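Yeah, one chain of the complex is gone here, protein chain that is, but the others are all in their spots.
Take a look at subunit A:
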Amino acid sequence: METGSPHDTGTAATGRPAVADGDEPVWIALPPGLLRMRRLLLGVWLGLLTLATALVPGLLAGPVWAAFALLPLALLLWGWVLLERNWRSWRYAERADDLLISRGVLWREQTVVPYGRMQLVEVTSGPVERHFGLASVQLHTAAAATDATIPGLDPAEAERLRDRLTELGEARSAGL
């Protein structure tokens, strides 16, 4: 869906290569559930804030003061666009020997974790995530700096990924 993305930092939005670098990583994007959840949360909280900033000064000090509500409203619209771009930037690829995770719009980060280095694969799902049918997969290696999390996956996919990663990790286990 298009939400009228502005062109001020257009390079970032188009910088997502359709043809991945050189060899064959098959990138998998996140399902739309995560975007829906984040937008709903944003809408609820900022919507309430907009309402509050419109009503409280508007009723107490005069209708002109209700213009304060424009601030959270602008934030809401900006966040709406931002969330989609962030969601689009997340993707992962399972290659023969390692897992790739790529994310970020302005600050881009790409992580490569060889399967043999995985110490633990974790699937987590909070109450809100569960309500939206989402789960995240987190990989731990012996290095705490390894930041390999894939949020907002379908629970079935998360479990498939977990089982596959553990299996591959066992087959190629290398330790410290």
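Convention: a contact is a pair of C-beta atoms (placed from the backbone, for glycine too) under 8 Å apart; a residue touches a chain by one contact, two chains touch by 3 or more; residues count from 1.
By definition in this document, contacts and distances are computed from a predicted model.
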{"item": "Protein name as given in UniProt for the chain not displayed, \"Cytochrome (Ubi)quinol oxidase subunit III\", \"Sugar ABC transporter permease\", \"ABC-2 type transport system ATP-binding protein\" or \"PH domain-containing protein\"", "value": "\"PH domain-containing protein\""}
{"item": "From A:V44, A:L59, A:L77 or A:A143, residue that would touch the chain that is not displayed", "value": "A:A143"}
{"item": "Sole residue of A:A29, A:L48, A:A61 or A:L106 that reaches the chain not shown, by the stated touch rule", "value": "A:L106"}
{"item": "Interface with the unshown chain - residue positions in subunit A", "value": "9, 11-12, 21-23, 97-98, 106-114, 116-117, 141-148, 172, 174-176"}
